[in-house]
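Notes for the one structure printed next.
With one protein chain held back, the other chains of the complex are shown just where they sit.
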Amino acid sequence: MSSKNSRPELMRHFDLVGQLQPAYHRAEHAPYPDTIDHAQYRALLRSAHDVGGEPDVPITWEEKEEEVWELNTFATCECLAWRGVWCAEERRRRHNVDFGQTQYLALPYYGRWLLGAARILVDKQYVTLTELINKIDEVKKRHDNKASSR
Amino acid sequence: MTTKPHHDRTHHAKKATGIGDPQCFKGEAGPAKFKIGDAVRIKNLPDIFYTRCQTYTRGARGVVVAVVYESPAAEDEAWDNTDKSEWFYSVKFPQKELWPDYPDAYPNDTVETEFSERWLEKA
Partner (left out) sequence: MPDKEDKQMSEKHDHGEHKAAPMVEEVSDFEILEMAVRELAIEKGLFSAEDHRRWTEYVHSLGPLPAARLVAKAWLDPEYKKLAVADGVKASLAVGVDWIKSPPTGFGTPSDYCNLRVLEDTPKLKHVVVCTLCSCYPRPILGQSPEWYRTPNYRRRLVRWPRQVLAEFGLQLSPDIEIRVADSNQKTRYMVLPVRPAGTEGWSEDKLAEIVTRDCLIGVAVPKPGVTSNAKRPIHPAVHPVHHHH
């Protein structure tokens, strides 16, 4: 497909990706490959962060107070890059595309930053998933204990 | 004892401390293919796993307004593959070129955004 002729296809692409939304529904899962055409293949492989030009509705523009955990997460992510665990572009790829379409739109902005930081530790084998699970459990119990001791 | 991969966590700091990023990639891309004023069209390369070349620009024709810096392409840097650098260009598009339904009432509106060299061909 030459670059020049792709504009109308791109317009159809936008219509199609607009239909990819987080949803609970009963659809056919793991479809037969011969039922996927070029347009659907493109839609399924698209980088989820590539939203420029998609239709959306007017909303009330809001500010938001930052949570302590959000600032901590931001600092964690920058420190991980500062100390060479990942570079910023790896981070963006993981945060903005690797989650896939549903989690990308359904998770809070800093939720993706946080999960991405957890994931890089495991992916690069700095911690095992077992260690992460156990640490989460330990932190949870620490707070359950505090709550119950009041 | 298991063998874990060794990641060199010092390579970017070694390259960029006191210098900055993208400054640290200066000189690595060779001669720039395009210059200010060139008409370019955005290539529609296969979209798989990651790209920073927006779908809305694919196949569109614009003009180079700045030759900005050298850097590894985002598609490579996203896996920390920084051995090859490309020139990056800022390209301006008329809105009408990007969106067929952009109102004629606003004939001068534009979008400006950046591309690594691989995404551009002469228009």
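A and B label the chains in the order they appear, each numbered from 1.
Rule of thumb we're sticking to: a contact is a pair of C-beta atoms (placed from the backbone, for glycine too) under 8 Å apart; a residue touches a chain by one contact, two chains touch by 3 or more.
Only a predicted model underlies this, so the values are computations on that prediction, with no experimental measurement involved.
Asks: Against the chain that's been left off, what residues of subunit B make contact? List them.
Replies: Touch with the absent chain occurs at residues 12-13, 16-24, 52-54, 56, 66, 68-69, 71, 74, 88, 90, 92, 95, 98-99, 102-103, 105-116.
Asks: Touching the missing chain, which residues of subunit A?
Replies: On the side of subunit A, residues 47, 49-83, 85, 87-88, 91-92, 95-96, 105, 108-111, 114-115, 117-118, 121, 126-127, 131-132, 135-136, 138-140, 142-143, 146-147, 150 touch the unshown chain.
The rule is short, and it goes like this: only the chains that are shown with their structure count from here on.
Asks: Can you check how far apart subunit A and subunit B are, centre to centre, with Cα atoms defining each centre and the answer in Å?
Replies: Taking the mean C-alpha position of each chain, the two centres sit 22 Å apart.
Asks: Can you list the subunit B residues touching subunit A in their complex?
Replies: 4-5, 7-13, 41-44, 47-51, 54-56, 58-60, 74, 77-80, 82, 98-100, 121
Asks: Going by the contact rule set out above, which residues of subunit A touch subunit B in the complex?
Replies: The contact residues of subunit A facing subunit B are 1-7, 10-11, 13-14, 42, 45-47, 50, 52-53, 83-87, 89-90, 92-93, 97, 124-125.
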